[in-house]
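Working notes for the structure below.
Of the protein chains in this complex, all but one are displayed in their positions.
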Amino acid sequence: MMFLLRREWLLSWRRRSELINPLVFNLMVVALFPLGITPDPDELAVLAPGILWVAALLATLLSLDLMFRYDHQDGSLEQVATSGTPLAALILAKILNHWLFTGLALTLMSPLLGLMLNLPISLMPLTLLVLALGTLVFSTIGAIGAALVAGLRRSGLLLSLLVIPLYIPVLILGTGSINAALAGVSFVAPLSALAALACMALALAPWVAAAALQLSIND
Amino acid sequence: MAFSMTPVWRWFHRWTSPPNFYRIARPWALGLMLVGGVALLVAWIWGLVFAPEDYLQGNSYRIIFVHVPSASASLAMYLSMAILAVISLVWKIKLADMVLRQCIPVGLTLTALALISGAIWGRPTWGVYWIWDARLTSMLVQLFLFIGMWAIHTAIEQQKLADKATAILVLVGFVNLPIIKWSVDWWNTMHQPATIRITGETTMVWEMLAPLLLSMAATYCVVAALVLYRTRWEILYRERKTRWVQDELGLRGQA
Partner (left out) sequence: MSSSARQNHNDPVLRARDLICERDDRLLFRDLQLTLTDGSALRIAGRNGTGKTTLMRGLVGLNILLEGSIDWRQTDASPWLYVGHRPGISAHLTVLENLRFLARLRGLDPDQAALRQALAAVDLQAFDDSPGQQLSAGQQRRVLLAMLYLPGLPDCWVLDEPFTALDKQGVLALEHHLGAHCAKGGSLLFSTHHEPTVFDYATVTLGEHMTEGAT
């Protein structure tokens, strides 16, 4: 398992210029909302949790397509599939790596973006925690979608169609937690539901994605 | 694997063979369509003309005879598709893939119908066409899921791969459906605690309930008939190179 993770880290690190794109995209999308709706700080503070989540969701979608693309094209996937190392192990490594380079990066950006949207500073720790959990689910469920379309040529838009409905609970629970804190009520229920969702997704998704990937390797 | 040797299994295998199902499905489709069609007509006339007016909503509630049947049938459709997906992935029965493929457009239409009728109903009830009510919202997500299935089946060119990928997606969506439903409900209670409950069980009088139940049963029959008809076409299309289809269509000997 460790050698799979090491390989993913190495590959992501050497392609880091590609990984900046979703982060810049995230910043730009967030900047669109005040321009499109209102610059009023009070109204923005109400919208802030939703804006942060939608932007992170879109940025994740943008980055998912590359999860298996290179390995499928150069034949690494078929080497893994015939090697005796389970595909699910590779997928788990890819999920963790994707979260590290995209989800966690998006999470770490969020306090800055939150400030731009007038989100109260006292909510930053919670925002960080919830986004970290939520983006982990994004990466995990996204792996299933990415595995399903790995063999297709133009798959970006299709991938979004497949994955967005599955992301809705995360969006609801994620914004719900921050909104609850914003309104001064307990945020434990949505937060723990999100954590449960993350555990379930991590336990199941690698196997499902492995079955999907096994199909995508077919030529 | 011992199961694959039992007589039950062999019978099942023979029964689900495309030529056999093609022949069996014809009278069933016809019968269900006739029974369902007549019953639906009766239920609608009963519901639209003879059922009493709602004391709160007046006549506008009568769209319930379209809305509730299509919504419940679309959910039942999703459930059957999940079962078909398991049959396809575990037992590799070809017929399951064909039925599943043809369930997608029917389910998509039913979900869209439920959404549209819901929106039309919303106008007199809430004063707006669309309201982010929990039920409408989960219906909308269900529509997205159907669109996704349709999209991936169209995108993958190899039939067998497309079938398996769709089956996986159906199952993933099915596992997610209760989570989505639950989260949307939770979200809804957080944002708008009191919307009007439209189909509260206690408020329904028998004179309204009877035509509603009849229209639901009738819709199920019609939907089943539609799926059977479409499956027969799918069987013909997929088996078009085989001798029995060429015989069936009278194409042999002409070439």
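The chains carry the letters A and B, assigned in the order they are written, with residues numbered from 1 in each.
Criterion: contacts are C-beta pairs under 8 Å (C-beta built on N, C-alpha and C of every residue); 3 or more make two chains touch, one makes a residue touch a chain.
In this text the structure is predicted, and so the values were computed from the model without any measurement.
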> Where does the absent chain make contact, in terms of the chains shown?
Replying inline: A, B
>> Considering the complete complex, identify which of B:112, B:161, B:190 or B:236 is in touch with the unshown chain.
In response: B:161
> Taking the full complex into account, what residues of chain B touch the chain not shown?
Replying inline: 1, 158, 160-161, 164, 241-243
> Contacts of chain A with the missing chain: which residues?
Replying inline: 3, 7, 10-11, 14-15, 70-71, 73-76, 78-85, 214-215, 217-219
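In the analysis below, only the chains that are shown with their structure count from here on.
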>> Can you compute the centre-to-centre distance for chain A and chain B, using the mean CA position of each chain? Integer Å is fine.
In response: 32
> Touching chain B in the complex: which residues of chain A?
Replying inline: 144, 148-149, 151-152, 155, 158, 161-162, 164-166, 168-169, 172-173, 176, 179-180, 189-190, 193, 197, 204, 208, 211-212, 215-216, 218
>> Give the list of chain B residues in touch with chain A in this complex.
In response: 89, 141, 144-145, 147-148, 151-152, 155-156, 158, 161, 164-165, 168-169, 171-173, 175-176, 179-180, 182-184, 186-187, 190
